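A single protein chain has been removed from this complex, and every other one stays in its place.
On to chain A.
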Amino acid sequence: MASQQADRGRVSGLRRAVDGSAAEWFGLAVRLGLALVWGWAGLAKVADPAEAAQAVRAYEILPESLVKPVGWGLPFLELALALLLLLGLGTRIVAIVSGVLLLVFIAGISSAWARGISIDCGCFGGGGTVDESQTKYLQEILRDSGFLLLAAWLVYRPRTKLSLDAWLAA
């Protein structure tokens, strides 16, 4: 009995740390951070549709018929995620979508790396074939993994301060 209570005490201490108001402020920072990432990534790719399409084409994964729709639609998907994260609406779903998208990106970069083709990931604009000495696959993967951690946290604890979710639940 006593030990059980101690356990519960420890658990609730942990709970407080992950569920408490401090955690919700932390969640807000994570949410806005991820919103910034998506917003930046999306805006950088919106200006030049041909370049965005080429960034996709350079991966040599998708057939030509899908290259343009993906190159054109992806920046807007990223902007939509940014907007939803900024508002804090459907945080968990948006975080799941973000995570899946990041996994797809990491898979794409890894595949390019493994096949020995030399491209810029085009993550934040640009993209396309680059000189072999200019590939930055490891950095790109590590960076996306960092973003993936942000998304993972929001899947785990989607409740954040100053969010539409919280406002709707109240």
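To be clear about the criterion, a residue touches a chain if its C-beta (ideal position, glycine included) is under 8 Å from a C-beta of that chain, and two chains touch if they have at least 3 such contacts; residues count from 1.
One rule holds in what follows: contacts and distances are computed from a predicted model.
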Should one name the undisplayed chain from "ABC transporter permease", "Simple sugar transport system substrate-binding protein", "3-isopropylmalate dehydratase small subunit" or "Protein-disulfide isomerase" using UniProt, the answer is "Protein-disulfide isomerase"
Touch with the missing chain holds, among A:Leu43, A:Ile61, A:Leu79 or A:Ala152, for A:Leu79
If the hidden chain were put back, which of A:Ala29, A:Ala50 or A:Val104 would touch it?
A:Ala50
What does the interface between chain A and the hidden chain look like in terms of residue numbers?
46, 49-54, 57, 64, 68-69, 71-73, 75-77, 79-81, 83-84, 89-90, 93-94, 97, 117-118, 120, 126-131, 134, 165, 168-169
